[in-house]
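Shown here: the complex without one of its protein chains, the others still in place.
Entry: subunit A
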Amino acid sequence: MDLNDKIVADTWAKSFSSAKDLPKQLTSDHRSFTSFNNQQQQKKWEVSSILDYNNRIQPPFPEFNHTPEAPRNHNSQIKGPDREDMQSNEKPDNKRFQEWDPRVMLNNLSFLEDKIHQLQDLVHLIVGRRGRVLGQSDELATQQQQLITADLTSIIVQLISTAGSLLPSIKHTLSTANPAIGQLGQLGSMLFPPTNSLNGVVLQQNSGGSKVSGQSNQIDLTVNCGTEQNYAAEEHDPKDDDDDADEGENLAPGSYEILQLEKEEILAPHTHFCMICGKGFKRDANLRMHMRGHGDEYKTPAALAKPNKDSSEPMLLKRYSCPYAGCKRNKDHKKFQPLKTILCVKNHYKRTHCDKSYTCSRCNTKKFSVIADLKTHEKHCGRDKWLCSCGTTFSRKDKLFGHIALFQGHTPALPLDETKPSSLPSDRTENNESKLGNIGFNFSASGSGGNAIQNMVDVKGAVDDPAAYFSPLNFDPCNIPGFHEFPRPTFEESDGFFSFPIPGACNYNQKTGGDSGSNDLE
């Protein structure tokens, strides 16, 4: 519950800050990239505004990115006849909204209108096609379905945000009165695709962006959820997920926009900086606590309170791109798979494109670039005692036996501490009989043909000095020369599989099935 609580609070804070920052953002719309980088290096800007900049910079990119998506753009050029219906539906909202900000409202509505027409046309098109070509392949059908759901998602987001901006006072009282419902709704939106009206109502105030029941969105939500569960040990700011979703109006049509952080930003240890002394923090709340030391004006309840997310701005989905060229998570990649949150970006970048600097203190073999991965591994280190001759380790014996039953020639490998005592006397007898040439052969006999364990054992056998067997570090695999070369990639692979279990394997099924796995390989 704690986690959800925080998420709710943070999303609130963000929408609030976004609302405050809106004018500033509008003016700073055309800032250049370089200036942004400078700001980043100086570390003097408040983080939320930095992120705002980031968002402002993006609009050219999404347009650029969305052009290859042929079907959608194609549909967007077709105008539908149902305009009047839409308008009549929207009218009451429209009137009230004009009291707030008519221009923005109009923008919103016209966008919505366009969107709905596009969707209508698309459906028309699909219906027509289906009539002609009966034997349509399933793949195409699902593609179309995805397209529709994506568009629907976008429309619903818009609707919610527009409606939300109409009723700021009501929204405020409701949310403060029922924080539990808000949490519940948030939880529901994270774990399950929200289906009922309650969730819809509540989420409307919290974070419209994460609420939508579109299919692609579901996938991303669950993935996000999974990662959060996996790496809960690491500090992360869920507010990053929903940050500054306030400029959907000017966006090109599309269900999400793509953001790309720079490498330095990804690797920066802190994301919140004190404007006075420049100290960095990982959490906004910590920064606020810190700020109290700078004077009484920061001790007021208003300054200490969580920034209210009172934004009337629409939330458009944010997706992130990895700055590493050629990566599948990079937006220039052919099969680009966006990352859901900044946290995902950070973890992905560290895991995939950075050195592994954290070594497990127990096994001294496995290395990690994300400290949470190390902590997760350390919980299970030494428990993966079931070893196949191919070098793959398993935490459960039945998994090992399933693996062996599946593959020809793989055998269960003995744990290293068991092969040793047996090799010791054989070595002795060898010496007794002065048949030294035999030794490699006999050793290889204990493994199975042509596999990792045999290699390992052979290497052991090749060690001339029998004293090596008696060294105190005997059971440490590191001690054996050549151990590193062979089995480690497979160790890593298995580790990847097990440390990233459900989200990658199950929920990411449609396009990213293998991607999450390959992501964690190196």
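Simple rule for what comes next: a contact is a pair of C-beta atoms (placed from the backbone, for glycine too) under 8 Å apart; a residue touches a chain by one contact, two chains touch by 3 or more; residues count from 1.
Definition applied: contacts and distances are computed from a predicted model.
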| item | value |
| --- | --- |
| "Leucine-rich repeat", "Geranylgeranyl transferase type-2 subunit alpha", "Trafficking protein particle complex subunit" or "Phospholipid-transporting ATPase" - which is the UniProt name of the missing chain | "Leucine-rich repeat" |
| Touching residue (missing chain; options A:Tyr298, A:Tyr324 or A:Phe401) | A:Phe401 |
| Residue ranges of subunit A at the interface with the undisplayed chain | 397-398, 401, 404-405, 409-414, 418-419, 421-423, 425-426, 429, 432-433, 441-442, 445-448 |
